[in-house]
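For this view, one protein chain was removed and the others were kept in their places.
All chains are identified by letter, namely A, B and C, in their written order; residue positions are counted from 1 within each chain.
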Amino acid sequence: MPSGLQNLDYAAFVVLFCIGLYMVLARSNLVKKLLGLNIMETAVFAFIVTSGMVDDGTAPILGNGVAGPFASPLPHALILTGIVVAVSITALALALIVEIHRQCGTIEADELKGAE
Amino acid sequence: MSEFFDLVMLALLIGMALAVARTRDLLAAVILFSGYSLVMCLLWQHRGAPDVAMTEAAVGAGVTTILFLLAIGRTGRRER
Amino acid sequence: MEHWLPLVAMAPLAAAALAPALGRGRPALAWGLGVIAAAWSLLAAVLLTRRLVLEGPFSYAMGGWPAPYGIELRFDALSAATVFVALIYLLVLVYSRRYAEAAIPAHRRSWYYSLLMVNLGGLVGFVCAGDLFNLFVFMELASVSSYALVAAGGGRVAALAALKYLLAGAVSSVLILFSIGVLHALTGSLNIADVAARLAATGAGAPAALALGGLTAGFMVKAALFPLHLWLPDAHASAPSPVSAILSGLVVNIGIIGWLRILPIFSGLETMALGMVYEALAWLGAVAIIAGALAALFQQDIKLMLAYSTVSNIGYIVLGLGLAHPVAATGATVHVLNHALIKSTLFLAAGALIHQTGYRTLHDLRGAGRVMPWTCLALSIGVLAVVGLPPTAGFLGKWYIALGALEAGRPVFAVALLAGALLIFFYYVRILNAFYFRAPAQERMLSVREAPLSMLLPVLLLAALCVLGGLFGRWPIDLLAPLVRQLPGGG
Partner (left out) sequence: MALAIAAAAVPMLAGVMALPRPGDPAAPVHARVAAHVVAHGAEETGAENLVTAVLLAYRGYDTFGEVTVMFAALAAVMTVLAPRPRERSPEPADGVAISPVVVFVIRLLAPFIAAFAVLVVLRGNVSPGGGFQGGVMLGALLVLLSVVTGRGNERPLLEPRLASWLQAAGPLTFTLVALLGFATAGAVLALPADPAWARGAMLLALELGIGVGTAAIILGLFLQMRGW
């Protein structure tokens, strides 16, 4: 594997990040924008979890007789926090979308532009 | 390092993300997104992160999908 | 004594959790809990700042774990901003009691106060964080509560403005988390001082430049720097007035203080990348000053005018930092604190006007000076301060930035600064002219009474602080100067 391509996983996560960013910026439906935001967030979480892994490493849980290199527990703790923050933002955004639909009748950003 | 399993998972992830971006039907998009979360959970389980995989499955695929379905129920299924 | 440091942020967050449970039937109890928590944070902040002045910056290892393994809270000159945050929060809470009775439906009011407490805890925790990921968590706390507070008032535009604010804020948070992930992959630890040391030791390459770019872009979206400011005007204008004061005065500064907090990490970076970032910030800051001031000229709604003035003032601060000159950087950091005071005064006074008269445009608010003399006096002091006239707090920061621009040999930025000041002067003369020298356009204006005391006192106190901030400007400058000198570019 030429050294240039060694971080293939990271490149895949950057591609996912860009797909998510494209959805947030280009799509006009607010729910679709939110899905794009979630894809961006999971892409960054995947990047951080992958940065913490080790070759044929096991989960960082010290059972009896469990040996071998352990994956680093620090990124896992970060991502647990990140996932909860992501779901909190999604819950609030969906509540706002329901409120926008109740106020303006539509959740398409193009049609909403005129509403302001 | 990227064995065959990881390559398949990464390809699947990118494919599902593109599918979510392209479908017009929001319900299909949300179902695809929960599938995307489950594939991500599998990837992390394989990379030695069971806690995070369990959280992603329960919180990412579970709660997020329920909230999205409720929101679509109250607003509208078609993306114009 | 230093055990107060973690409790400054934990007390408001615990109060936030208690507020809805205690205040189920009686929102006044939730409000009372909020005032107690804000008073406690102010008291603790003053004591901590006194210790900072006497013994210099100190830090606190959470849970007793030594620095790189556990979370370290850092209290230095930048964290002294906690005093401004807690003071403004206390005054805004006192102001918000009468305002919320009219603006927020009763069954949601205890949740509204709970969100205010979460916001206070998030801001205070953010300012005192010494750990990269802890910085991110408290930034999220302050951001999530801000998104919801914008929509708290209800109304057609509020929910849409809040969602646009949420999307911009969430994208910038993801970018910041990505950069923190890159720094963690490079150095293996999250403590800011430790990351800085290890990055200098191992020599930073492309990933460190990427992290610097990501963090700068992320924080500049949070600070609404010119090309990335589109979410701010609607959000700050459609929010309830006490929330607008907090957003424009305090929450916007998260971007600036966060950027200053992470800057020492990149001191080892080769000067080319750092130089490019400074140059970009200087030019964007200058353009922001002009654009913000111009946009404010064409606004009729008084709160939109103030929101665009925030974009312009953030331009001043970013220009000051972008010049990479100690005098300008000191001016910029002092302007962060003074702008918080000034913008809170303006938004609260404008909120009192809207609360009493129901009108928002300059045309309808004509003749307000005669019917609501005290509120308009406070607003006028705020106007003088935002224009930057000598006795008031606004003058100090702008004067130092202009001085720094000239000393750094960049006269074009000093010209941009003056042009911005002139533009701001024009649109504020329109406000004073409308209040004092024009006959009322709406007959209802004649029957309007002065704002209630619980709203008036905080506004007048803040206006007094604007003037005092100008007269006793030496203290914050002496406090901030040593810290600014250590900044890689600013030194």
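Assume a contact is a pair of C-beta atoms (placed from the backbone, for glycine too) under 8 Å apart; a residue touches a chain by one contact, two chains touch by 3 or more.
None of the values given here were measured: they were computed from a predicted structure.
A.B. asks: What chains on display are touched by the one that is not shown?
C.D. replies: When the full complex is considered, the omitted chain touches A, B, C.
A.B. asks: Per the definition of touch given earlier, which of C:Ala61, C:Ala200, C:Leu294 or C:Leu403 contacts the omitted chain?
C.D. replies: C:Ala61
A.B. asks: Using the touch definition up top, pick the residue from C:Leu78, C:Val118 or C:Leu167 that touches the left-out chain.
C.D. replies: In the full complex, the listed residue that touches the missing chain is C:Val118.
A.B. asks: Kindly state which of the options B:Leu12, B:Ala28 or B:Val59 is in contact with the chain not pictured.
C.D. replies: B:Val59
A.B. asks: Touching residues of chain A against the unshown chain: what are they?
C.D. replies: 4, 6-7, 9-11, 13-15, 17-18, 21-22, 25-26, 47, 50-55, 57, 59-63, 69-70, 72-77, 80-81, 84-85, 87-89, 91-92, 94-96, 98-99
A.B. asks: Residues on chain B that touch the omitted chain in the whole complex?
C.D. replies: 1, 50-52, 54-55, 58-59, 62-63, 66-67, 70-71, 74
A.B. asks: Suppose we count only contacts with the excluded chain; which residues of chain C make the list?
C.D. replies: So the residues of chain C touching the missing chain come out as 3, 6-7, 10, 13-14, 16-18, 20-21, 24, 61-65, 68-71, 105, 107-108, 111-112, 114-115, 118, 121, 125, 133-134, 137-138, 140-141, 144-145, 147-149, 151-152, 159, 162, 182, 184-190, 194, 198, 202, 205-207, 209-211, 213.
Basically, only the chains that are shown with their structure count from here on.
A.B. asks: Would you mind telling me which chain pair, A-B or A-C, is linked by more contacting C-beta pairs?
C.D. replies: Comparing A-B with A-C, the pair joined by more C-beta contacts is A-B.
A.B. asks: Based only on mean CA positions, could you tell me how far chain A sits from chain C in angstrom?
C.D. replies: Each chain reduced to its C-alpha mean, chain A and chain C end up 28 Å apart.
A.B. asks: Help me check something: in the complex, which residues belonging to chain A touch chain C?
C.D. replies: Interface residues on the chain A side: 17, 21, 24, 30, 33, 37, 40-41, 44, 47-48, 51, 74-75, 78, 81-82, 85, 88-89, 92-93, 96-97, 99-100, 103-104, 112, 115-116.
A.B. asks: For chain B, which residues count as touching chain A in their complex?
C.D. replies: Residues in contact with chain A: 1-2, 6-7, 10, 13-14, 17-18, 20-21, 26, 29-30, 33, 36-37, 40, 43-44, 47-52, 55-56, 59-60, 63-64, 67-68, 70-72, 74-76, 79-80.
A.B. asks: Of all residues in chain C, which touch chain A in the complex?
C.D. replies: The touching residues are 133, 137, 140, 144, 147-148, 151, 155-157, 159-160, 162-163, 166-167, 170-171, 173-174, 177-178, 181, 184-185, 190, 234.
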